[in-house]
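Heads up, one of the protein chains got dropped from this complex, but the rest are sitting where they should.
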Amino acid sequence: MVDKLFQNLTRISAFLILLIVAWIFVVLFNQSTEAMQTFGLDFITKDEWAPNVDKFGAYAAIFGSVASTFLAMLLAIPVAIGVAIFLSEIAHDKIKGFFGVSVELLAAIPSVIYGMWGLFYFVPILRDLTGGMGIGLLAAGIVLSIMILPFMAAVTRDAMNTTPDILKESAYALGGTQWDVIKDVIIPYAKAGIIGSLILALGRAIGETMAVTFVMGNVHKVPTSILSPTTSIPVTLANEFTEADTSLYFSSLFGLALTLLIMSFVVIAIAKFYFLRKARRA
Amino acid sequence: MASIIDIKEECALHVRNFDFTYKGAEAPSLKKITMPIAKNSITALIGPSGCGKTTLLRSFNRMHDLYPGNKYEGEILFDGRNILDPKEDLIHLRTRIGMIFQKPTAFPMSIYDNVAYGMRLQGIKNKTELNDRVEKALKDAAIWKEVSDRLKHDANGLSGGQQQRLCIARAIAVEPEVLLFDEPTSALDPISTQGIEKLIIELKDRVSIIIVTHNMQQAARVSDYTGFMYLGDLIELGYTEELFVTPKEKLTQEYITGKFG
Partner (left out) sequence: MTAVQKRIFINKLALVFSTLSAVIALAFLFWILGVLVMKGVSALNWNIFIYEGAPPGYAESGLKHALVGQLILVGMATGVGVPLGILAGTYLSEYGKNSKLANTIRDISDIMMSAPSIVIGAFVYAVVVIPMGHFSAWAGAIALAIMMMPIILRTTDDMLQLVPGTLREAAFALGAPKYKVIMDVVYRGAKAGILTGVLLGVARVAGETAPLLFTSFNDNFFTTDLNQAMPSLTVTMFNYATSPYEDWQQLGWAAAFILSMFILGLNILGRLILLTRKKGK
């Protein structure tokens, strides 16, 4: 009796997660139908976002999300791989332990703090260096890259650490240098895991709200230069959700949320099911 | 108290008063080892688990240097020079003293690239020379016939025994003077084991070989000299036929008759 009850309790809890995910999709879809019916494909291809005349095209926000994430990845990937190599192959044990834990703890710092630092400390410097407002695509890309760096470096290091010692030793035994071993053995061996980790970080970056919302500008325009203020999906949601005054405006915001959810689902699923699963099998 | 025979032939390596201590360890794992290694012959190292066979083997190519904090004392002479000298050029040393590990260690690249790897490290770029030497190494390692039609395939598609022979090919392709084997057949089936043993015997014309093994029959089958180690000491080094039949030390006697270990 109790046995069955307990089993059913656990089963219901487990199903709940599937239910919630399905429910999220259904709700976002329902809420955004009005926008989709009104604008059709224009919703994602047009960049006019004009609440005063009830016109909503999400292209600028989508572009901003993709561009800021791309920029962040471009900056973060080489540095993260460098840090991962340092942590797994170069640093002595003590440094390795200290910096390794520091990096992991930094990954746990709330992202809103990266945003505050960006606004108060980084944007002014950028403004002095580049002229203009400081706030914009470049600032968002850089702050985002710093925010995902600890996570990215930690998971990349973990992937590199899966290389068996005996394989590395074999390359050293042939007269390889440390770099030879890294580029010819560790990186090829851990390739799937490394790529999977990088994409997982991308998935995080694309849905990140608080690190960029201060520094992006929330201007619904496709940026004309890397310094222009623009917006992204999460930034638009954070700034406008509580201000929406028409049902179409509202529905359009839900349309944005759905777009973002699908984008991140696809990215994370690729990382998980293609690369990381392959890495685990190897 | 140890009984070490005097080797009359030329020696490839000479270990003298050698102590080795792992990082953080209180006592040395190898104690005052003195041991000649004859040239162009096979020396087997036997002894119970944890006696220091692998530790000694990995000293010959300074593998322990990959992990900071380990300490060598004493001498290992190679070509008249002490290779334990901190200034020793390890890259050069390791191209002259090759190593085969307990498990096959095919690199994540093609069969061809695996064998060519060591040569490329030495800067050999010439296609024909590489092709010739890869082919020769694969033939010498008795695996050419099995892989000649799929040199560009991933090396991890080969069986365990094939991979181990590939690793041997990779090691001999750079024409080392000494080869170190650490239980090279412990992960293999009996047929593959036989093949590797045969190969090792064939190789001794060209290289001096040191092989660590847990299998006394294997030591008896392949080696010319056998060293018996116990708790970090080299107890006895002798001709293989003599050591297994008339050991000079009581401990050796007890070990080979299965009284312990």
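For reference, chains read A and B in written order, and residue numbers begin at 1 within each chain.
Following the convention adopted for this analysis, a residue touches a chain if its C-beta (ideal position, glycine included) is under 8 Å from a C-beta of that chain, and two chains touch if they have at least 3 such contacts.
Bear in mind the structure is a predicted one, so any value in this text is a computation, not a measurement.
Asks: Which listed residue, A:78, A:124 or A:188, touches the chain dropped from view?
Replies: Touches the omitted chain: A:78.
Asks: In the whole complex, not just what's shown, which of A:66, A:248 or A:268 touches the removed chain?
Replies: That would be A:268, which touches the missing chain.
Asks: Touching the hidden chain in the complete assembly: which of A:36, A:182 or A:279 does that?
Replies: A:182
Asks: Over the whole complex, note the residues of subunit B touching the chain we left out.
Replies: Subunit B touches the missing chain through residues 91-92, 121-124.
Asks: Touching the absent chain: which residues on subunit A qualify?
Replies: On the subunit A side, contact with the omitted chain comes from 2-3, 5-7, 9-18, 20-21, 23-24, 27-28, 31, 78-83, 85-87, 90-91, 99, 101-106, 108-114, 116-117, 119-121, 146, 149-150, 153, 175, 177-180, 182-183, 200, 203-204, 206-210, 214, 234, 237-238, 241-242, 253-254, 257, 260-261, 264-265, 268-269, 272-273.
Note that in this section only the chains that are shown with their structure count from here on.
Asks: For subunit B, which residues are in contact with subunit A within the complex?
Replies: Answer in residue numbers: 61, 63, 66, 68, 91-92, 94-95, 98-99, 101-103, 105, 107-109, 117-118, 121-122, 167, 170-171, 174.
Asks: Which bits of subunit A are touching subunit B when the two form their complex?
Replies: Contact set of subunit A toward subunit B: 92-93, 164, 166-177, 180, 184-185, 188-189, 191.
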